[in-house]
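Here the complex is missing a single protein chain, while all its other protein chains stay put.
Naming follows writing order (A and B), and every chain is counted from residue 1.
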Amino acid sequence: MSDSPIAVEEHNPALRHHFADMEQQRQASSLGMWVFLATEVMFFGGMFCAYLIYRYWYYNEFAAGSRSLDIWLGTINTAVLICSSLTVALGVRAAQMGKRKLLVILLLLTIVFGLAFLGIKGVEWYTKFQEHHIPGSSFNVDDLIKEYPQIRIDPSHQQIFFSLYFAMTGLHALHMIIGVGIFAVLTFYAWKSLYTPEYHTPIELAGLYWHFVDIIWIYLFPLLYLIDRKPLK
Amino acid sequence: MFDTFPLWPARASTTAGSVDALYIFLVALAAFMSVSIFIMIVVFATRFRRRKGVQAEQIEGSTPLELTWTVIPLGIFMVIFVWGAVIYFRERTPPRGATEVYVVAKQWMWKLQHEEGQREINELHVPVGRDVKMIMTSQDVIHSFYVPAFRMKQDVLPGRYTTAWFRATRPGTYHLFCAEYCGTMHSGMIGQVVVMEPAQYEAWLGGGAAMGSLAANGESIFQQLGCSTCHRFDTQGRGPNLAGLFGKPVQLEDGRTVVADENYIRESILSPAAKIVSGFKPIMPVFQGLVSEEQLSALVAYIKSLNQPPAGAAATPSLLPGTKPQQPKVQ
Partner (left out) sequence: MATAAITADRTNYLNQEYGIKSWLLTTDHKRIALLYLLSITFFFFIGGFFALLIRLELLTPAGDLVQSDTYNKLFTMHGQVMVFFFLIPSIPAVLGNFLVPLMIGARDLAFPRINLLSWYLYIIAGVMMLHCILTGGVDTGWTFYTPFSTAFSNTKVIEAGLAIFVAGFSSILTGLNFVVTIHRMRAPGMTWSRLPLFIWAHYATSIIQLLGTPVLAVTLVLVVLERALHLGIFDPTRGGDPLLFQHLFWFYSHPAVYIMILPSMGVVSEIVPCFCRKRIFGYKFVAMSSIGIAVFGFLVWAHHMFVAGISLYSALIFSILSYMVAVPSAIKVFNWTATMYKGSISFATPMLYAFGFIGLFTMGGLTGLFLAALGIDVHVTDTYFVIAHFHYIMVGGAVMGYLGGMHFWWPKISGRMYPEFWGKLAAMIVFIGFNLTFFPQFVLGYLGMPRRYWQYPPEFQVLNVLSTAGSTILAVGYILPMVYFLWSMRYGKIAEENPWGASGLEWMTSSPPPTFNFDHTPEVTWEAYNYENIPAPEEVAVER
């Protein structure tokens, strides 16, 4: 809270009327973002909970499903996302120091990484589509059943794995798309020199959001791709 | 007076009385609490109503008082909790040796099968004084088996068995309701439970005994579906010997141990891959979609019956030590 009276003489153009000063505005925005991320945690939490229960019940099918995912593409994607987090972090730093060009470049890089991630994810999904692993009427896992004769695969349980796989990565990808959109807007404003060392809250907040989306993936990757990679006996 | 304006349904089972006792206690408690609060409000409202020149007295609060009205209600709550839990515990643990009735619910009817082989629809006949255990499943959505006179209710789920039990105490005809919303004719999914004197009940049983017992029915299904090719009553079969299986712990391939209850047997038949018995290969075919719920009930009843000494010309399973032969108690 601030003690300064509402009537502020020198006015930062970015200060909205109902805040007493820039500090209050900045704190409010960042608290807002943190609270929002808390709701996001609960949002994904519901799905993680479903995942854990079914993985415990249908372990064989989950392991087989996990093996059918492309571990290399998954790893590359993890690396891509970590890089994008780095560029965002650097971008925030550039904004704090008021380096406009650097900021624009770093934001663009982030967008490129984000798109790369989505592209790779798209390729993975497309492969699944060709393999008939998309839940629905054409769902078919005979290939997996043939591949792992040692374990018994119940197609309906296998379908749950893929349902959760698509729901979780889909929701994550949706968050990525929104993030890329936000960064596109921010890049435009950054290019227009809207952000100064005194006022760059949007960059910080978008950065927070992006890190959060990253962290979700850091959980998704081992949960979905690395369930059981040991060679089957 | 209670005949024209009753406050509780007929009491026709052993639990009904204990549920009503707790209920009456709670009504009294609730009435006492709310009346005392109302009286306090009314007294304060008249005694301290606004008058010229009289100021309210500012009182900050009082921690001892706050503690009192935190701890005392909590204590009362714990009494209610324990009391309710004791009743529930009894409601949820069927006594050994209860007669079994298999229930299959579907939109919008109840299909019931007695151990002795009688089948009924939307009607259940039971004798007074015998423990009856219901083993229930649904063919479609969730239903709920509710007999108000027994104070008994249990949801009936698709894809698994749920159980409930009662012992009727008073002959008569009572409502059977479906209590979980299940679609268009949810309110039409009703029937009746007919409680009879034991002698009457025997007569009723005799009336429909032509079909043979549920277990015998299960045995013929066991042959038809080819279960017997793998499950033999010696050690030669490709599958485990099922005699004496029911109620025993089973060692699984992945190291876990599970108790072979109705749901385990059900799962072993419908999706055998979920739990592989230690020492066996996962070769048992999936029977999901090949057996109806009724056939499944019969199979389960049959496998359970293998715990008993041979009845008639059935297979010759060895009675394992520690298994109690099942004997319906008639009083």
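The working rule: contacts are C-beta pairs under 8 Å (C-beta built on N, C-alpha and C of every residue); 3 or more make two chains touch, one makes a residue touch a chain.
Because the structure is predicted, anything quoted here is derived from the model rather than measured.
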item	value
Contact residue for the chain not shown (choose from B:K111, B:H175, B:R232 or B:K275)	B:H175
Residues of chain B in contact with the chain not shown	5-9, 15, 18-19, 22-23, 26, 29-30, 33-34, 37-38, 40-41, 44-45, 48-51, 54-62, 65-66, 69-70, 73-74, 77-78, 80-81, 83-89, 91-93, 107, 140-142, 144, 146, 148-149, 151-155, 157-160, 162, 175, 177-188, 190, 271
Touch list for chain A against the chain that is not drawn	1-3, 5-6, 16-20, 24, 27-28, 31-32, 35-36, 38-40, 42-47, 49-50, 53-54, 58, 135-137, 154, 156-157, 159-160, 163-164, 166-167, 171
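By definition in this document, only the chains that are shown with their structure count from here on.
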item	value
Residues on chain B engaged by chain A in the complex (per definition of touch)	271-274, 276, 282, 286
Footprint of chain B on chain A - complex, ascending	57-58, 60, 151-154, 157
